[in-house]
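Right after this comes subunit A.
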Amino acid sequence: MTAVKLYPPRPDKVYLFGTCLIDMLYPEAGLDAVRLLEREGTEVIFPDDQTCCGQPAYTSGYHTEARAVARAQLDLFPEPWPIIVPSGSCGGMMRTHYPSLFAGTPEEARAREVADRVFELTEFLVHVCHLTLEDRGAPEKVAMHTSCSARREMGLAETGPALLAKLGQVELVEQERASECCGFGGTFAVRHPEVSGAMVEDKSRAIEAAGAERFVTSDCGCLMNIAGRLAHRDSTLEGEHIASYLWRRTS
Partner candidate 1 sequence: MSARDNILGRLRDRQGGPLSAPDSDFGVVTGRQWSRHERLERFEHWISSVHGEVIHCESAGWTETLARVLADKGVKRLALGREHPVAQQAREALADHEVELVDADRDIEGWKRELFDGVEAGLTSTRGAIAETGSLWLWPTPDEPRLLSLVPPLHIAVLDADSVEDTFFDVVTGQGWASAMPTNALLISGPSKTSDIEQTLAYGVHGPRELVVILRDA
Partner candidate 2 sequence: MSQPVQTYTPQAFHRQAHEALENPQIRANFRKAMDGLMGKRRKAFDDWDLETLRELGANIRLRALSKLPDLLEQLEANCEANGIRVHWAENGEQACELITEICQRHGASSVIKGKSMVSEEMHLNAHLEKAGIDALESDLGEYLVQLNEQTPSHIIMPAIHLNTGEISDIMHERTGTERTTDVDAMTAAARAQLRERFMTADVGVSGVNFAVAETGTLCLVENEGNGRLTTTAPPVHIAVTGIEKVVEHLADVPPLYALLTRSATGQHVTTYFNMISSPRKADEHDGPEEVHLVLVDSGRSRVYQDDELLDTLRCIRCGACMNHCPVYTRVGGHTYGTTYPGPIGAILMPHLMGLEATKDLPSASSLCGACGEVCPVKIPIPDLLVRLRREAVGDGVGNVPGAGVKRSRKEVAAWKSWQWLATHPGAWRGATLVAGSFRALAPSHLGPWTQYRSAPKPAKTSLHTLIKRHRKEKGE
């Protein structure tokens, strides 16, 4: 799907684009991403003026508004450092859709330049940091849900599982139809709540049926969706962002 990405050597400094969902709902995941990167000796710059990548409006068809919001992010990364995004969805928006969103505008070149520097967190940890992990947690069966954006838009089906495989005590269990969407889809979940509800019900049941004691994901949209469904029917199964899971088990 995506063009082959050439990975640079590990840089001294990176930017973190935290994403609005992490900012509002799962800030610990963002902080854990910072901690993981810092432990690898990489300085993390968090531009304070960042807000949202613009995707909610983009996928809803409101490109004028999406462009205005995206434009406000373009100038936050002036140095040529990689931009790390702990979400395949926002990362995919910035890497694959910014160039077309700004096509024919004065910001087109800038948008392309920013897009080229965007890395999803697990991608960066695997392919650039060549992360090694020392697992300090108890044995646990874990299911991974890779977001559709990470899997298909960014071509990153393997990086999340590859990181979990580095945890010696963790057994990665594969749920049935692992590549199927969890039903979040941004505003899809509220525009077509019943269909989305049916999808997340199937996804959450598949994760339970796989015998997982916990699930992790690299996208907080999916996390909010799947964990929300599990909580809604009082399941004890909990989920978290992969950054938090990796940090918790190795610190």
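Candidates were picked such that all candidates are chains of the complex that A comes from, given by their letters.
Of note:
Assume contacts are C-beta pairs under 8 Å (C-beta built on N, C-alpha and C of every residue); 3 or more make two chains touch, one makes a residue touch a chain; residues count from 1.
Not measured: the values here are computed from a predicted model.
Touch with subunit A in this complex holds for only one of 1 or 2, which is 2. Contact residues of subunit A toward candidate 2 in the complex are 1, 18, 20, 22-28, 30-31, 34, 46, 48-52, 54, 56-65, 68-69, 71-72, 148-149, 151-153, 177, 179-181, 183-201, 224-225, 227-229, 231-232.
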